[in-house]
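Reviewing the structure listed below.
One protein chain is absent from this view; the other protein chains keep their places.
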Amino acid sequence: MEGKNPLCVEILSDDLRKGDFYVELEFKQVRNTLIVRVRGEIDMLVSEKMRKEIDKKVEENEIANLIMNLEKVNFIDSSGLGVIIGRYKKINASGGRMCIVGANPSIQKILVFSGINKLVPLYNTEQEVVQF
Amino acid sequence: MEGKNPLCVEILSDDLRKGDFYVELEFKQVRNTLIVRVRGEIDMLVSEKMRKEIDKKVEENEIANLIMNLEKVNFIDSSGLGVIIGRYKKINASGGRMCIVGANPSIQKILVFSGINKLVPLYNTEQEVVQF
Amino acid sequence: MSMKNYVRFHFMSRADNVSLARSCVAAFVSQLDCTLDQLEEIKLVVSEAVSNAIIHGYEHRSTEEVIIMVSIDDNNELEIIVEDHGVGIPDIQQAMQPTFSSDPTRMGLGFTFMKSFMDEIEVQSQPGEGTMVILRRHFAVNQQEAFA
Partner (left out) sequence: MSMKNYVRFHFMSRADNVSLARSCVAAFVSQLDCTLDQLEEIKLVVSEAVSNAIIHGYEHRSTEEVIIMVSIDDNNELEIIVEDHGVGIPDIQQAMQPTFSSDPTRMGLGFTFMKSFMDEIEVQSQPGEGTMVILRRHFAVNQQEAFA
């Protein structure tokens, strides 16, 4: 997915502010891979905006692969799972790969329960992804 | 109030458990001084039990002076202030001294606002009290 | 068993109240000696039921009302009722099937989560009148320490 010494081409950052969206997205692009670092709670309030933001970045920057970093996510429900599955379908359809990193145990439980982990593999850290 | 090298005569501990009282009291006796370390929120739910517990320890152990350590207290309202003033009146009436240590800024604001600090001096640490 | 404690919440059907609903119910439920894991499960279940009321029941109209009634009885049985006065569910059996959704953009997993993380679920609904989802879960008495 990316080389040993990841070359950071571009750092994009976006704050979906509290009182607005309760979630914060940080984007980092390494070649044709987009890393999305999410912070907050992913529910119906933010899922639509997240979908739009991520899709925009993917299109604008000719992204092939997507890494969703959920390290700072402390809640996800089925609206949030919908965002992940939707991004997976798009990325997969255009031949790219997608994975999730850093999900805490309670988020992992939900990802496994819903079977998403069978489509979108789970890793502990962004570093680990380098090897897959 | 107590010597330089406080000699710990007795350590008593009492848990007023969550679902019951939402507060935890730890008692430490140094000669005739009782240190009460409080943890939790002091409101109407716990004030009556706190009053009883402290008065019991004071009577049983012939306590003259009282140090209330509020370091781990994150909320107090007028019910809680009532416990402090009540203990002050008793201790003062029998010639003892009382002080508060470790109150965080928002608790301090309430203590100063209510004027309690004029009767019961505030200190930062239990160590500091040695000098008063 | 008689009711030990309850609270009823009336929220505006706004998307930003879903997280508020989760937090408030969790604050109430933490009166039970439950684990953090169990609390996370309760939050998820509330999030699903309240989202459904707003998305499906009220079709995203944000000025309606979602009612949540939470109660605990003497036997540490938790009951959560989420009620809306929205469009209602025409076919409850179908709606509760895993992955069924009337909205193609959604996962159809809400009811599945509710069934999985609660001991009992009961859905009452009348098209045009609204929906009431009744969720129950039993908690053991004194199962963990307070300030763990």
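By letter and in written order, the chains are A, B and C; residue numbering begins at 1 in each of them.
In this section, a contact is a pair of C-beta atoms (placed from the backbone, for glycine too) under 8 Å apart; a residue touches a chain by one contact, two chains touch by 3 or more.
None of these values were measured; they are calculated from a predicted model.
**Q** Among the options B:L45, B:A64 or B:V130, which residue touches the chain absent from this view?
**A** Answering carefully, the residue with contact to the hidden chain is B:L45.
**Q** Where the complex has a chain not shown, which of B:L25, B:L81 or B:V120 is the residue touching it?
**A** Considering the complete complex, B:L81 is the one touching the chain left out.
**Q** Name, in rising order, the residues on chain B that touch the hidden chain in the full complex.
**A** Chain B touches the chain not shown through residues 19, 22, 41, 43-45, 75, 77-79, 81-82, 85-86, 106, 110, 113-114.
**Q** For review purposes, identify every residue of chain C that touches the missing chain, sorted by number.
**A** Within chain C, the residues that touch the unshown chain are 5-12, 14, 16-17, 20, 23-24, 27-28, 31.
In this section, only the chains that are shown with their structure count from here on.
**Q** Can you compute the centre-to-centre distance for chain B and chain C, using the mean CA position of each chain? Integer Å is fine.
**A** Those two chain centres are 42 Å apart.
**Q** Between chain A and chain B, what's the gap in Å when you average each chain's C-alpha atoms?
**A** From the centre of chain A to the centre of chain B is 50 Å.
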